[in-house]
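All protein chains of the complex are present and in place, except for one that has been dropped.
And then chain A:
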Amino acid sequence: MKPTDQTPPPAASFWNDTGRSGITAWLFSTDHKRIGLLYFFSVFGFFLVGVVLGLLLRIELMAPGRTIMGPQTYNALFTVHGVVMVFLFIIPGFQGSFGNLIMPIQIGARDVAFPRLNLFSWWLYMGGAAIILTSLFTGGGPPDTGWTFYLPFSSRTGTNVSLAVFGVFIVGFSSIATGVNFVTTIHRLRAEGMTWGRLPLFVWSLYATAWVQILATPILGITLVLIIAERLLGTGLFDPSRGGDPLMYQHLFWIYSHPAVYIMILPAMGVISDIIPVFARKPIFGYKMIAFSSLAIAAAGSLVWGHHMFTSGMSDTAILVFSFLTFVVAIPSAIKVFNWVSTLYRGSISLEAPMLFSLSFILLFSIGGLTGLIQGAAATDIHVHDTQFVVGHFHYVIFGGSGFAFFAAMHYWLPKFYGRRYAEKPAIIAWALMFVGFNILYFSMIVLGLEGMPRRYYDYLPEFAPLNLLSTIGSWILAAGLVLLLVNLFRGLRSGERVGSNPWGGATLEWSIPTPPPTENFEEEPVVSHGPYDFRGAGIP
């Protein structure tokens, strides 16, 4: 999508200066901004697919018994919803789109360290996505295992698990390549004066995330290869009757997939850390501790995977160790929340759309985090494990957290690249609808789980019907807000009010260059002389 109206963007803008024409100017561009937009529209397209699948699941659960689909279709839909949302939207989402768009500019670089590898990452991502989508319509049909592909079921089901798993395997390589690229870029391409203590907190969060991508994703790759080996060669690695251990699969899967939750949430926290000081008109409170807590979350969060397995038959010693480590992760997470709240204290708060989504993030992520601790304690986990409580908790963290931060980033940063902005009032109405709909949808699930309704069940007892109906109504309100958000935002980006170089009064480097940014970002290599949240001298509108 390109801004269209009477006045084209400046000739030096990255929209014009490509050297190629037509679609190839996008598909083969090594400009980080173009690749960022490629990622953005790809991941957001998959997000919308996941939303439609989620709405269908909620319609099915609106009333007991069959509503619009049979049990096998239901199993396939929640699997595809999970695979699309986790592997095709939220894991690559922030790094690929806003990481690419913003990070090189924020550190004062002209591009990432390996621009061709960057483009290759996107192609790998799209290739993996194409394979996953192909798996839905070929072989035995869409996988019905859940996004976790648990063995032994995934080795026995006749659905097209092998191809879907292979697609996820390819997407994993894209993630590793992006991680390597970002670590190298942040180490090697910072502008003069851009010390580690002056890095914007979004960059710090991307840096911590990139290390998780590099160190944990290979384990997912190995695990997925073992699923394929189990299905095609019958290796028996996870089959107890042949000396295998089914719990070993769960260990291998969660060694990656729990840190993957931090791949999803850490950049979101970085976005919030960048937005809140700008709209509170105050320097961030506790810069060093927020930066440190990103690294601490990445490190400690990689050691807690066993809390997914408390009821699986794992040893009591392991339960004790993993439960303790899970509580340790809460500390750096709480550091961030307290620092955001302290930044708001006595600030001159401006409640525009990016800020409203950011404030919602704090509340929704806190609910998600605290419900997570209920599962991190082994005693209470036994009661809520595999219930709707888990679904509610996870969506509070990932949708209420990462999702709302993604919407905040869309409103905050996309005008910089389009030179135009959305209308504020419809954006606030969209936020309100989404916030209300979200809480009706997912808080109902938390209560349903506490009442004992299992997750991934196609049917349920009549006493669960009222809250399920309420939850489904919440999903419609949320969807209505999302439609309004999309129409308002993208119409604004095409033909809305023009914005200058620094519409929000930010102090990070992206606000010091023209809007839209030139192809090479900076006319002269910048020399950084102040911190990212030092607003003295920043042009507050």
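Convention: contacts are C-beta pairs under 8 Å (C-beta built on N, C-alpha and C of every residue); 3 or more make two chains touch, one makes a residue touch a chain; residues count from 1.
Throughout what follows, contacts and distances are computed from a predicted model.
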The complex's invisible chain, by UniProt name, from "DNA-binding response OmpR family regulator", "ABC transporter permease", "Cytochrome-c oxidase" or "NADH-quinone oxidoreductase subunit K": "Cytochrome-c oxidase"
Candidate in contact with the missing chain, chosen from A:P142, A:G306, A:G403 or A:G419: A:G306
Which residue of A:L151, A:L220 or A:M314 touches the chain not shown here: A:M314
Among A:I186, A:I219, A:I297 or A:L509, residue touching the chain not depicted: A:I219
Per the touch definition above, residue among A:H251, A:K282, A:H308 or A:R421 touching the missing chain: A:H251
Touch list for chain A against the chain that is not drawn: 215, 219, 247-248, 251, 255, 302-303, 306, 309, 313-318, 321-322
